[in-house]
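Here the complex is missing one protein chain, while the rest keep their positions.
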Amino acid sequence: MAVVYKKSEALTDAPLTYCPGCTHGIIHKLVAETLVELGVFDRAIGVGPVGCSALCDFFFACDMFIAAHGRAPAVATGVKRAHPDKIVFTYQGDGDLASIGTAEVVHAAHRGEKITTIFVNNAIYGMTGGQMAPTTLVGQKATTAPEGRSEEHCGKPIRMAEMLATIEGAKFVERVTVNSPANVRKAKAAIKKAFECQIEGKGFAMVEVLSTCPTNWGYSPVEALRWLDENMVPYYPLGNYKNEL
Amino acid sequence: MAVVYKKSEALTDAPLTYCPGCTHGIIHKLVAETLVELGVFDRAIGVGPVGCSALCDFFFACDMFIAAHGRAPAVATGVKRAHPDKIVFTYQGDGDLASIGTAEVVHAAHRGEKITTIFVNNAIYGMTGGQMAPTTLVGQKATTAPEGRSEEHCGKPIRMAEMLATIEGAKFVERVTVNSPANVRKAKAAIKKAFECQIEGKGFAMVEVLSTCPTNWGYSPVEALRWLDENMVPYYPLGNYKNEL
Amino acid sequence: MAKAKLTFDTEKCKGCELCIQFCPKKILVLDTETNQKGYFPAKVTNIDECIACGTCAIMCPDSIITVEKE
Amino acid sequence: MAKAKLTFDTEKCKGCELCIQFCPKKILVLDTETNQKGYFPAKVTNIDECIACGTCAIMCPDSIITVEKE
Amino acid sequence: MLEQVIVAGFGGQGVLRIGQMITYAGFAEGKEVTWAPSYGPEMRGGTANCSCVISDEPIGTPVLMEANSIIVMNLPSLHKFEPVVIEGGKLFINSSIIKEKATRTDISVFYIEASDIAAEAGNALGANMVMLGAYVAATGIVQLETLYDLVKQTFTGSKAKFVDSNIECIKAGAEAIKALV
Amino acid sequence: MLEQVIVAGFGGQGVLRIGQMITYAGFAEGKEVTWAPSYGPEMRGGTANCSCVISDEPIGTPVLMEANSIIVMNLPSLHKFEPVVIEGGKLFINSSIIKEKATRTDISVFYIEASDIAAEAGNALGANMVMLGAYVAATGIVQLETLYDLVKQTFTGSKAKFVDSNIECIKAGAEAIKALV
Amino acid sequence: MAKKLMKGNEAIAAAAISAGATHFFGYPITPQSELIEYMARELPKAGGCFLQAESEVAASYMVYGAGGAGARVITSTSSPGLALKQEGLTYMISAGIPCVVVNISRGGPGLGNILPAQSDYFMCTRGGGNGDYYHPCFAPASVQECVDLVRHAFDVADKYRMPVLVLGDGMTGQMMEPCEIPPRQEVKADKPWAADGNHVARGEHNRINAMDLQADVLEAKNEDIQRRLKEIAETEVMYETVDVEDADIVFVAYGTSSRAVKNVLSKAKAEGLKMGLIRPISLWPFPTEAFDKIKKDCKAVIAVEQSCGQMVEDVRLAVLGRWPVEFYGRSGGNPIIPDDVLKMAKDILGGK
Partner (left out) sequence: MAKKLMKGNEAIAAAAISAGATHFFGYPITPQSELIEYMARELPKAGGCFLQAESEVAASYMVYGAGGAGARVITSTSSPGLALKQEGLTYMISAGIPCVVVNISRGGPGLGNILPAQSDYFMCTRGGGNGDYYHPCFAPASVQECVDLVRHAFDVADKYRMPVLVLGDGMTGQMMEPCEIPPRQEVKADKPWAADGNHVARGEHNRINAMDLQADVLEAKNEDIQRRLKEIAETEVMYETVDVEDADIVFVAYGTSSRAVKNVLSKAKAEGLKMGLIRPISLWPFPTEAFDKIKKDCKAVIAVEQSCGQMVEDVRLAVLGRWPVEFYGRSGGNPIIPDDVLKMAKDILGGK
């Protein structure tokens, strides 16, 4: 019999520590599969964040770092400068990349670091229990925005793909999601291009993936996919924001 | 006799510590004059940076803070939240705002902080003696880029006005320069709007002012104005990038 | 005769139902017995209807499902 | 009779020549004696030609120049 | 009087709640009390436990190395905490979920079909309240009435509808103990 | 032998360079040497000074609280450093720029019209080299020839054209001393 | 006010509000989340401003801004977050910014884990920033003490114009105990130095900064800081002692671990052994004077910490060779085991 789908060899056997139905797991698979399909798994080095994916060094089967909160792009810079022939990626949450790590991701893009960034935007701080992220939608409740985020108090959510696309050194920027089989396929295509951007030595590439946090949103995994579609997608338009491949 | 021009009352008598012909001084005047003309000098609070203008607390006659390097927008946030009725501005260099302080300025904009930021871009680290800034032009020499900045090594310069304009909470963003009387007038008009944006409670406002550093560029003050025109202006287009007034 | 084969790594399944949601044939359900972790794992009801499209496997965050076909 | 009056805060002048560069009447020059800080300060050569446009003052980074007119 | 009790189980089984109810009840009855959770990794899931101390004297550490009583809601917790009960202490086992038996003979062990009892009482999620009722009935550390009052204070407004079923569960747990002794 | 010298003036007058030349020369002649700038605020402008120590023995602190010799290039430096010369020490004054006189009587004071001499030697910026020549001639701490060699090593390639005028200034400084003593 | 059961984290937040805090700036981190979340819920209701910063660094400078502008301000974090705030703290020392900084510490080094640990002692008492400074550091051992010390910290901060640290650990933050929260006080502190925008009325502009380019000016500032620190060292020492006077073994322990030591004392007493406890409440200033109560022939002073040994250095400095100093510690979030501590003490008594 022919295998239609099996777990990627770029993932270890360790069970994922994510909550049931959390789409972090889907995004892990897409990264892993891409590394194998592009033939670069054997020279990949990953850099995980602090956030729910702080244990991803146990899940990805390549050499891995876990950076301090927000600093993955700086760590990846150090790694890539030490091994320019290796394929280096960061995997970061929205608290990590869009809040505390803003300077690091902006400057990795600014320097045109030849790294690939997977940015998992779930509009919340998952790991620490549902505090507001810079990407939390207006009106969305969070433990540090108990009445829902108020624009007057702390602004509208930040759109990182749009912002980073203005930087010259960013050569590929796309926003995708994984809330349906079709979107998963598109997400994988984008991730593939983001790695190709690095393989071809063009510069910085980022894929922003809209992701769910059933636990902290307070929805079932399936409901969460729908909430994402109805609330996040309108504010965070899917699509390519930069493609200089 | 009628006074055509005299030193602004929003400036103290202290002699400026800037090098001869450094346009930091012109920008100081424009800010000071604007505060007076808008009638808000008596409720203004300024936040200076670390950089050549780290002594600007001696020069502006209103209450002043000097922030740590890069943190002026965070300091200004604290000040404004403590005194929402006061008019709070930051005055920052390009190392300060576009390098170490990237996260702070992005998030002041993201939260829509009702502050006004004067961003003095002279494409160099002035105070510390001419190291490369994120805004240093490709090919421009700096003590930490002795052969001139190389795009391959560390990317093209970052354009902060364009980048910050993508953020919802930023309501007024304009790039100006002060290398001629006409440009000085335009700069002043932009600074005025940036303060009006705050006075009207709209949100974050920034004016990026292209400025000279005769000392570290290695030109006479007059030559420096020309160098700015011929080299900086083409890469950093003057103009308004956001106006939601 | 089933043309497709589905293998579930049941002990790692978290019963999130994403596979169930997206199976075009609606042939996946949660089991009524929990696995050792306390979750009700997914299983296939009628493998003969499975078209081996792989959708369930693609959507499974935990890479539980292996899909094979003739 | 001069219609304009220029006052220089000479001791604070740094001799940068920005005022000189932009005076439409080209009536400003650097002095040949230094001030106490060691700079050659700016001065006006022919006040009668001054049109009190204020350009010199506007361009002076150190706010050295006060311009008045009748 | 010094009562040290540990409550342990899966996250989601309401074990922290059991501990808090014991603590609140002791507090309401004028005792010195502490409650301390043992919280694991910054991650969802896994096991959870908490320690409560009820005493007439000021309390030393709120973290227990040993306990008079242990309430366990799942198998891993039985394995982990059975050794921690002091000689002559009490071990309360939710035997709807834990099919194994305790091995110690120097302690009193109470098997309570808590999940089943709760389901019967019409409150599928009430197993923790059943265990609470059983524990309080067996130890007499606080009054059952104090627990009922607490339930009433906790569930108010739109949640007032949960009062009765929770009290039912506590009562059923206390009944189950009577049947055992 | 222990020579401690401070050189002071405006930034831009080349005072650090004088100190470095003395230090390099001492080093070239096999002495123990240190050179230490006193650098002020992270700002342009202001005054600058440096300390040099030339010795036969290992050197303690490179920062001088007192000195055998002082070379001053502007008025504020005269005021600041005149008190620091040890009794019997030497004070070198660029009298083209400093119109005041020294007040101490327990030291030897040398007035050198360094800027004028430099201008005459066709090197308007060479006042520092004139003072260097004067200092070395007066103290004999190193050989003038060592300085000439240093100048030749320093200005090479496109800058070789500056060699002669610098040596001229050093020589003129040394001559000026002869005239004084 | 009636007592109520509260978690330490929430009690700290409630105490800050009751102390008249008007501003909170912070960034989420376990195990202090309940503190920031309580603030997010309750501070606005009390008319104050809660703002989540983009990072700990930014939070510390928001505090610098608000505190320098005259607000009564607090921030909280946990271990690596405090490491990030070191630059902010040294700036606030220099600029004279009063504020309260709470560290609900966790296992380290690095990200470590979220279990209770006491391994931030050096960072909290020696200043991890550059320059010459200490700052007061108070370590509560109960939820009520969380309340009392946080309230006190605000006053000390205002009095001496400097940041005051309150150091708890995951256990202090997570445990529930009865406590009493006094009603909110509105504080109108006189802060003529504040840069609050009243320069015109005041007749001069205030400047808040942390730079003094001239050596003499900076030395004078340092002398002023040292003078205030000396005054604090003389007047703000706090500690508890238990049975120290005739103890053959004296334990030194603070916060969570002091409570484990109290269990040890009970057990020792039951066995007829004479043991005592010095519990520093102010870690800086360290209660050196408390050691003078120890009798001459005490067998040993044992520092007990949930760390690999940090406070023990201060114990050695306080003891200065008068008695043998020993150390018992657990790290990584593991708790003190009273029986092990007792055994160690007995071994010493038994001459082992």
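By letter and in written order, the chains are A, B, C, D, E, F and G; residue numbering begins at 1 in each of them.
We adopt the following convention: contacts are C-beta pairs under 8 Å (C-beta built on N, C-alpha and C of every residue); 3 or more make two chains touch, one makes a residue touch a chain.
Every value quoted in this text rests on a predicted model; they were computed, and no experiment measured them.
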_Of G:Ile36, G:Leu84 or G:Ile302, the one touching the omitted chain in the full complex_ = G:Leu84
_From A:Val4, A:Ala67 or A:Val222, residue that would touch the chain that is not displayed_ = A:Ala67
_Full-complex contact with the absent chain, from A:Ala44, A:Ala145 or A:Ile191_ = A:Ala44
*Would you indicate which residue among G:Leu111, G:Cys179, G:Ile232 or G:Ala247 is in contact with the undisplayed chain?*
G:Leu111
*If the missing chain were put back, which residues of chain B would it touch?*
50, 54, 66, 68-70, 95, 99-100, 102, 125, 127-129, 131-132, 134, 143-146, 153-154
*Identify the residues of chain G touching the omitted chain, counting contacts across the whole complex.*
57, 79-80, 82-84, 86-87, 90-91, 93-95, 105-115, 117, 119-120, 122-123, 126-133, 209-223, 225-226, 307-310, 313, 316-317, 320-322, 330-334
*Could you list which residues of chain A touch the chain missing from the display?*
12, 41-45, 47-48, 50, 54-55, 57-58, 60-68, 71, 74-83, 86-87, 103-104, 106-107, 110-111
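We take it that only the chains that are shown with their structure count from here on.
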*Shortest chain-hopping distance from chain C out to chain G*: 2
*Counting contact pairs per chain pair, which pair wins?*
B-G
*How many Å are there between the centre of chain A and the centre of chain C, using C-alpha atoms for each centre?*
26
*Please compute the C-alpha centroid of chain B, do the same for chain F, then give the distance between them in whole Å.*
41
*Averaged-CA centre spacing for the pair chain G and chain F, given as whole angstrom*: 55
*Which residues of chain E are in contact with two or more other chains?*
41-42
*Which residue numbers or ranges of chain D touch two or more of the other chains?*
none
